[in-house]
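Only one structure is covered here, and it is reproduced in the block below.
Of the protein chains in this complex, one is absent; all others appear in place.
For chain A:
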Amino acid sequence: MEKRSADSQVKGVSTGTTILAATFKGGVVIGSDSRASMGGEYVSSKTINKVIQVHDQIFCCMAGSLADAQAVTKAAKFHLSFHSVQMETPPLVIAAASVLQEMCYKNREELQAGFITAGWDRKKGPQVYVVSLGGMLVGQPVTIGGSGSTYIYGYVDAKYKPNMSRDECLQFATNALALAMGRDNVSGGVAHLVVITETGVEHVVVPGNKLPKFHNE
């Protein structure tokens, strides 16, 4: 019998969230929704920030069990700052992603956390990496994750173009999050976005009532 439950068929265990990151010309945008839910029925937090800073110009988004994700990012943050002191230079984005990957893979039996790492470094410029639940590391120009991401695969495939401008990319990310939040009941709240470029970091928060509206609302 084919069950049509999107989560169990497609993503394995439900990771009640929507996260994404996309590169544009000169930087990256990384963003998430702000809902934490328990069992798909109770919203335990309406305004949690799932975009965590792990270094000056490197951020990551967590999906999965928030407890696991917080524990891993805390350890990764320490690891990275130590690494950066040793190397006497800001860490590479891929170094941050690798630190997360190592932890996710080593503890893949116990953990249930996936990450999107995005940032800017001197060597390769803007980059996005995704560390999946089992600990695979892959670099992509744009990536989406969490339970809400299933609903926006089509939109992202159609709308994302490499080398967009900063504003175009920000609008694209906001739209994508809004569309996912509109269809996924465990994603919602506000849209947290961070724009990372060579010059620095900018936080953008789009409250629920300012999110773009589509035809059926």
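Rule of thumb we're sticking to: a residue touches a chain if its C-beta (ideal position, glycine included) is under 8 Å from a C-beta of that chain, and two chains touch if they have at least 3 such contacts; residues count from 1.
FYI, contacts and distances are computed from a predicted model.
Asker: Which of "Mitochondrial ribosomal protein L2", "Neuronal-specific septin-3 isoform X5", "NAD(P)H-hydrate epimerase" or "Proteasome subunit beta" is the UniProt protein name of the chain not shown?
Answerer: Cross-referencing UniProt, the chain left out corresponds to "Proteasome subunit beta".
Asker: Just one of A:S37, A:Q127 or A:N175 touches the chain that is missing; which is it?
Answerer: If we include the chain that is not displayed, A:N175 is the one touching it.
Asker: Among A:K46, A:K106, A:K124 or A:R183, which one touches the chain that has been omitted from the display?
Answerer: A:R183
Asker: Check each of A:I152, A:L170, A:V195 or A:L211 against the chain that is not shown and name the one that touches it.
Answerer: Within the whole complex, the residue contacting the unshown chain is A:I152.
Asker: Touching the missing chain, which residues of chain A?
Answerer: These residues touch the chain not displayed: 1-2, 4, 6, 9-10, 140-142, 150-162, 175-176, 179-180, 182-183, 214-216.
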